[in-house]
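Every protein chain except one is present and positioned as in the full complex.
For chain A:
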Amino acid sequence: METANIHHIGNPTNRVDGRLKVTGAARYAAEHEASGLLHGVIVSATVAAGRVVSLETERALSVPGVVEIFTHENRGSGAWLDRNWKDEVAPPGHPFRPLHSDRILFAGQPIALVVAETLEAARDAASLVTAAYEVEQHCTELEVKRSEAYEPPEKRSGIPPPPEPRGKPEDAFERARHRIAADYRIRAEHHNPMELFATTCVYEGKDKLTIYEKTQGSQNSQGYVASVFGLKTKNVRVINHYVGGAFGSALRPQQQLFFAVMASLELKRSVRVVLTRSQMFYIGYRPETRHAISMAADNEGRLTSIIHGAVAATSHYEDYQESIVNWSGMMYHCDNVKLSYGLAKLNTATPCDMRAPGAAVGVTAFECAVDELAHEAGIDPLEFRKRNFATLDENMGKQFTSKALSACYHQGAARIGWERRSAEPGAVRDGHELVGLGMATGMWEAFLMKASAEAKLTPDGRLQVSTAASDIGTGTWTILAQIGADALGLPVEDVTPMIGDSSLPASPVEGGSWTAASNGSAVLAACEAIKQTLFKHARKMANSPLTAASFDEVVFLSGRIALRTDPDRGLSLPEVMHASDLDEIRGSGKAAPKLLQMRKYVSYTHSAVFTEVRVDRDIGIVRIPKIVCAVAAGKIINPKTARSQILGGVVMGIGMALHEEAMTDHRLGKIMNHNLAEYHVPAHADIADIEVIFVDEQDEKVSPLGVKGLGEIGIVGTAAAVANAIFSATGKRVRDFPITLDKIIR
């Protein structure tokens, strides 16, 4: 029982699901079996706009083992109204309906599903399906449509539009001593989680399905299936115990879910559909963005004007929106600010949230521009940021519940050795390499969402905590066990978390870095309810040492409920349950945003990212020997998984800075590097020393646990810090991401 005295929250804890994962015992969506399972393979459109005139399926149907080929002509019927197709995360517009009609809106759009007894037969047959198209003009190039950008008429729920302009940004710009104006471009990126998108739909009898799904929200998928196919919610169970990465790509139900369910209902058989890696390039993605930024500062380096306009790509059928420019109005103090955000329609699938949607690109462009202005004003970029420190969210005129950003600046600078930085770019050489230091600030909103949980204590001293959360590799399984263990004073091994199942208590999708705070707080509340019950019974027991105590006067420690002032006097939890004849104690709990508090306060996670880069002066190869990411994220529940989240975010930030880019042939409207050999993400050799610092930050307001969330902050600012370091090393300002070597030697 010794270990029970440790506080699990704040203690680096191994993943409770780690062993299952490394031994392969953890099953992912495509790894579940069902008797008589059929396999579906999707056929994708090869043109970017037009109509399917005819589909030749004869040859495919003759492949032995093929059961059915679904096209827009014979698909199963789905719901009629748009709203039935809207999932929790859907942006405004008309959600995509696979095989709805002969219309092609984007290349890679599914035009048929081949279902066969074996995967091999389905693949073979799918390669034999041919389509004739009536081709129409398409456009996949943001630059072409940029001038037609429009303000989305209907706003996406949860995404604040840019604030109204404040002050006189144009006048201030004209009058300012120091100013810069720059255009930034960040190319489209694709999530590419390791796990392919997959659904295994188990047909359990008439209108009843168990669905193993790659999703970040089992209940979101459940709701979608029920509403699209007119099923009773209770007859649709979606399970996503383990998710092999997602980064936002599995927030919305993807094509394979529709297809597996449609085929299953039509054929009354269990069906599995897995997307190929190439097909994953034609589902949601991080849209390309263009940024026009102008900024000015006075003699002392105080910001006097910020103007940031961004244009992002969306599809022809939905207005996908993210918060891209708002950050520019709240990261620093400035009285004259104008922010705008427009969309341009392209022949692509609707973009979707990708790690730190909005901030990852908006802050990258903005923080590079800040670096430009600091340089123009002749002020060290870190000093420049400190001088313009924002103590309020000036977009909303609200206070921060906490903002330990100064500590991030301070500790990060010390660890990278910021004092080494030369004010003059291109001045430090080591052999053939030019050495530079760069930094940027990062920011991400700390959300608290509605979530519910249940907890159950049994007389053997074991606790079960459950909520329909998802763990996309972030460590949710583990932190929920830690939270339960601390609440009831149990060893973490005695707590069984249950997540990844739509039949569990209600949970939002796993996104926005809100799971730890929201589901964690709900679990905490459920455990509190159990504690109350235990206390009530303990007090009533004969000779109870707690008879005279109030709830505030007891503690739960080492499997016991005891007096705070004299912990030797207490009772073990099993003792209480046996004496009270209880088989189990159940508690339920909820978390919800604090609406009253939100009138005055906002909550954000902050970071400061510092990088050292080395650039070969002739050949342009960039190396990043060190990155320091200092984060202020409130309480850190599990420093081990928390650090992993930041590492992953930083690596993705390096990818954004140097590697990641969807290469589209705009003549064809097709992405051409649709595989992991040609779509580059950082390789091991690109990643050297990444140091993660969690600065101390106490925040009682942000969430009952004091937690802010960590999934996204690691990427925010990282690409800018790299780009700024490249400028420091070479004197070259590359404003087009990724910064491949040709842009440096050009």
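Note that in this section a residue touches a chain if its C-beta (ideal position, glycine included) is under 8 Å from a C-beta of that chain, and two chains touch if they have at least 3 such contacts; residues count from 1.
Note that contacts and distances are computed from a predicted model.
*Asks:* So one subunit is absent here. Using its UniProt record, which name fits best from "Cytochrome o ubiquinol oxidase subunit I", "Xanthine dehydrogenase family protein subunit M", "Septum site-determining protein MinD" or "Phenylacetate-CoA oxygenase subunit PaaI"?
*Replies:* "Xanthine dehydrogenase family protein subunit M"
*Asks:* Among A:Arg269, A:Lys670 or A:Lys701, single out the residue that touches the unshown chain.
*Replies:* Considering all chains, including the one not shown, the answer is A:Lys670.
*Asks:* Which of these, A:His432, A:Lys450, A:Arg564 or A:Lys600, touches the one chain of the complex that we don't see?
*Replies:* A:His432
*Asks:* Just checking the interface: what residues of chain A touch the absent partner chain?
*Replies:* Contacting residues on chain A, toward the hidden partner: 46, 120, 123-124, 127, 431-433, 614, 616, 618-621, 623, 658-659, 663, 665, 667-668, 670, 672-675, 677-678, 680, 682-686, 740-742, 745-746.
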